[in-house]
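Omission of a single protein chain aside, the complex is shown with its protein chains in their original locations.
Here is chain A:
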Amino acid sequence: MTNAHLKLDGLAKSYGRFVAVEEFSLDISEGEFIAIMGPSGCGKTTTLRMLAGLETANRGQITLAGTRIDQLPVWERETPLVWQSLALFPFMTVRENVEFGLKMRGVSRAERRRRADDWLERLGISSYADRNVARLSGGQRQRVALARSLVLEPKVLLLDEPLSALDAHMAIKMQGELKKLQRELGITFVYVTHSHSEAFSLADRVVIMNAGRVEQIGSPQDIFLRPRSKFVAQFVGGISLLEGRVSDKEDGKRFLDTPDGKVRLAHGAGLAKGATADLAVRADRISVTVEPGWGENEIACTLISEEFAGAVVNLHLETASGHSLVAQLQQRDLEQLDASIGARVYASWHPDDGFLLESTRQSGSSPRVRAA
C-alpha cells in the first residue's frame, strides 16, 4: 500500500543488548483506529514512543501524510500523546492546560481561548475551565488530557493505556466516548493497551506483539476467530490447542494424529503427510457430553473445573495425555450435562470448527509477520 497515511517501516529499537522492538512495520490508513496489544515488555509502548519521538529508532522510517517524521524532534512532530499518567500540568487550570499546545505554536490569545473553550464544551468540561486540574475527578482529568491533545487538531492521536487509571465503570464509559469521538473526527488513533476488551471493542485493526515482534495484525474478528500463532491463541484466550502429526488421506479426508487420538481436519487444510501442526478449536464450538458417540471428533477428558462467566460457563478439561481443553457452555446446557468435577466426559466438535494455526502450517518456525 503506497497511499498509507501513517507508515511505520521496519522500526527497531534496542537498549544495549536488550531488544525492545525487533521489527515493526505497519501501514495505517487515514482515520483508522489501531490498537497495539501485548503483554508487558512486548515493545508496544516503545513503538508508540518512537512514533511520538520520545525514543529514536535504531532502524526504520516513519512517514506521516507523505512526510518523513522520524528525524524530527519531539516538539515538531505534531503527534500528541495521551499519557498513561495523563501528565496534566498541575499548576495550571484546566483551560491553561488545554491552551498550552496552542500557546507553544504561537496562536493568538483570543484564538487560543476560542479553540480551547470549543473543546472544553465538546468534552463536557467547560464548567471546570478555571479549576486547578488537581481538583478534578478521574474522568474529568481524562477529558482534559484528551482536549489538550485534540485542540491541536492533529492528524494522529497517540494513546498510551489512557483508561488504565480509571475505575472499571468509568473506563467503559470513556471507551464509548473515545470511539464516538474518533469516528466523528476521522483522526487516526494509535492506541496501546494490554486490555483485550479495549482493543477488541475500539479498534479497526489490532496488532498483537510479543517479545519485540509483531505476532499478528488483523481485525478484531480475525484475531479472535483465526489466531495465527500459538501465542496469539493463548493471549486471546478461550482456544484449545491440540498438537499432532498429519496422517494419510482416507476417503479424501485429512486427519491429525494427536496423543489423544485421531481427529479429522477441515477441508482444504493443505498439508503434507507427516507435518506437525497445531489444531485450534474455539471454546464455544466444543460440546461436552457424558456419553461418547456424539460427534465426529471426540476426545475423552476429565472435567477439571467449572468457571462461571455470567450467562456462560467455561469447563476446563484435561485429556488422557495431559492436554488442557476449554469448552464454553450455556448455563442450561450445563444443567443438562449432569457431570461433577473429576467425572469422565467427552469433548467433541465439528471438523470445520477446527483450524490449523498458520505459524505451524508454514515450514518456518519463526512466527515473524510483516504487515500487509
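We take it that contacts are C-beta pairs under 8 Å (C-beta built on N, C-alpha and C of every residue); 3 or more make two chains touch, one makes a residue touch a chain; residues count from 1.
One rule holds for everything that comes next: contacts and distances are computed from a predicted model.
Enquirer: Would you mind picking the UniProt name of the chain not drawn here, from "Multisubunit sodium/proton antiporter, MrpC subunit", "Tricarboxylic transport membrane protein", "Polyamine ABC transporter permease" or "Ethanolamine ammonia-lyase small subunit"?
Expert: "Polyamine ABC transporter permease"
Enquirer: Kindly state which of the options A:L88, A:L315, A:L329 or A:L356 is in contact with the chain not pictured.
Expert: Checking each option in A:L88, A:L315, A:L329 or A:L356, the one touching the absent chain turns out to be A:L88.
Enquirer: Of the residues A:I62, A:L152 or A:L356, which one touches the chain left out of the display?
Expert: Selected residue, touching the omitted chain: A:L152.
Enquirer: In terms of residues, what is the contact footprint of the unshown chain on chain A?
Expert: Counting over the whole complex, chain A touches the hidden chain at residues 52-54, 73-81, 83, 85-91, 100-101, 104-105, 132, 134, 148-149, 152, 165.
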